[in-house]
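Of the protein chains in this complex, one is absent; all others appear in place.
Chain nomenclature is as follows: A and B, assigned in order of appearance, with residue numbering initiated at 1 for each chain independently.
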Amino acid sequence: MRRFLTPSDIGDLNQALKEAAEVKKNPYAHQHLGKNKTAVLIFFNSSLRTRLSTQKAATNLGMNVIVLDINKDGWQLETETGVIMDGDKPEHIREAVPVIGQYCDIIGVRSFARFENKEEDYSEKILNQFIELSGRPVISMESATRHPLQAFADLVTIEEHRSDKRPKVVLTWAPHPKALPQAVPNSFVEWMKVADVDLTVTHPKGYELAPEFMEGVHVEYDQKKAFEGADFIYAKSWASFSEYGKVLSTDRSWTVNEEKMALTNNAKFMHCLPVRRNMVVTDGVIESPDSIVIQEAANRVVSAQTVLKRMLESL
Amino acid sequence: MRRFLTPSDIGDLNQALKEAAEVKKNPYAHQHLGKNKTAVLIFFNSSLRTRLSTQKAATNLGMNVIVLDINKDGWQLETETGVIMDGDKPEHIREAVPVIGQYCDIIGVRSFARFENKEEDYSEKILNQFIELSGRPVISMESATRHPLQAFADLVTIEEHRSDKRPKVVLTWAPHPKALPQAVPNSFVEWMKVADVDLTVTHPKGYELAPEFMEGVHVEYDQKKAFEGADFIYAKSWASFSEYGKVLSTDRSWTVNEEKMALTNNAKFMHCLPVRRNMVVTDGVIESPDSIVIQEAANRVVSAQTVLKRMLESL
Partner (left out) sequence: MRRFLTPSDIGDLNQALKEAAEVKKNPYAHQHLGKNKTAVLIFFNSSLRTRLSTQKAATNLGMNVIVLDINKDGWQLETETGVIMDGDKPEHIREAVPVIGQYCDIIGVRSFARFENKEEDYSEKILNQFIELSGRPVISMESATRHPLQAFADLVTIEEHRSDKRPKVVLTWAPHPKALPQAVPNSFVEWMKVADVDLTVTHPKGYELAPEFMEGVHVEYDQKKAFEGADFIYAKSWASFSEYGKVLSTDRSWTVNEEKMALTNNAKFMHCLPVRRNMVVTDGVIESPDSIVIQEAANRVVSAQTVLKRMLESL
């Protein structure tokens, strides 16, 4: 396994879920794999859950971990060739990335969408240069358009809380004061499409996700209708794709509340966190017994560890 | 042991001192306790000694350590419920803290008094929310009103340097250009009160510590009189409690110097460091053979390791 960005990178999902369950049950069973292996985790954007969970996962596997917190302004990498580098950028990505590769066995990269240029964000330029140039397996710890460790953890969590019946899973947009990347909803859709679930996406007009993710996905613009009979409600805010990076609405009639949850089939409430209470979801819903956001966060260790284990096995 | 904030959390002090001596003698004897256990050390305020010594202590015990340096302005947590979170605070403490608990076995928290609100500081709001919400044992690595790892290290140091006779220990206020928290003197008083020592506190009028700490403690406003016959001089600056957070004096007649030390019973000089030379103490006193500030700092590993060992044993 040389990269982890999409569900196809992890192959058969049922097998991956089985492996994840084993990893969760026996987290220290594979420490021989990571012995004398080093993961470098590079954060162009700051992180709480992702850093802690990925570091924990690597340590569980016996790896050494080196965390690089890179202030985006502090380490400007030149990415074009032919440029006379007499400005602010002290280093070219074609040196920086191969060098990092010399000091480790696996690289994790977090680099968010910048909302400056849709094509650049959606080409996953930064992550792909790490994949191309580092000579090491590369994990996205949330890249410009995807957050696969989150989506895999979400799937693990749904698997743990579902009944035998194929569950109805609803991804609902929610209001937020800031423009947030589409990485989490993109990956959620990408993973749920190939998982054994029925996916419905609901959001106000103008918040359609990128067509490459949404092909074949059921969209229901009426949030209440979308919630009917749902087994899992997954709330998330994101900025507009068509009017790229814009906040078109902060309409709190989209906030997930008790009244809407009552329309569901006793649905579990999920969110990747951090969450703005009473914008995205009410205090009542997130503190209810049906809220599984903490368990979902805990499963970030499980998804990261399963992926790292696969990469270690293929070194 | 689920929390470490006051001397009562560690139980019988003589037993704790015996254990500390054993930990110091054989620092690597308990690495089985920490195997596959993770400590997350959260610094809302920066640190040199506390970070290094606590990390060393945890590593001596075989633990994995994850350090989180959190810029206080960069991770504003909402602490009230019912708030519509549409402002600067991206996360509620009721999600953040339980999530951190999912990724570790023991949590250390450093969060200083802010001097904005005496009641809030003295309620130990931040630390108590970690204790209440994290589901993990929590160590104060200096909280708003206490610095128990320092006080326990101080006691270990006094134990190492005392004679058979019950020692006279003097805590003296000293001048400093900045308003410093009362955490160190509060804890020092709290620990010395229950230790086998005679405690005297000396400071200018207006620098009285909080009554909850000072009940039954001998205060001597004449510094020279206080120093007479002392076996240990513990210097520290702090801001006023009554005029909360104010610097009332920078009077260098309170600086600890050779002349005053001559009044003592060849007292050892102690300070938690960092120390402003020639404000708090003269070069001559801190560089004299009776200065034990470096040994005192070294014992920060011992106090942290004894506490972490107790917590690991009770997991």
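Convention: a residue touches a chain if its C-beta (ideal position, glycine included) is under 8 Å from a C-beta of that chain, and two chains touch if they have at least 3 such contacts.
The model shown is predicted, which means the values in this text are computed figures rather than measured ones.
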| item | value |
| --- | --- |
| Hidden-chain contact residue, picked from the options A:Gly11, A:Pro90 or A:Gly206 | A:Pro90 |
| Touching the absent chain when the full complex is considered, from A:Ile100, A:Ala230 or A:Val285 | A:Ile100 |
| Sites on chain A contacted by the missing partner chain, in the whole complex | 36, 38, 40, 64, 66, 68, 74-75, 78, 81-87, 90-92, 94-96, 98-100, 102-104 |
| Absent chain, residues of chain B that touch it | 27-28, 46, 48-49, 51-53, 55-56, 59-60, 177, 250, 252, 273-279, 283, 286-287, 293-294, 297-298, 301 |
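Basically, only the chains that are shown with their structure count from here on.
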| item | value |
| --- | --- |
| Rigid-body rotation angle, chain B and chain A, from Cα fit (steps of 5°) | 120 |
| Distance from the mean Cα position of chain B to that of chain A, given in whole angstrom | 40 |
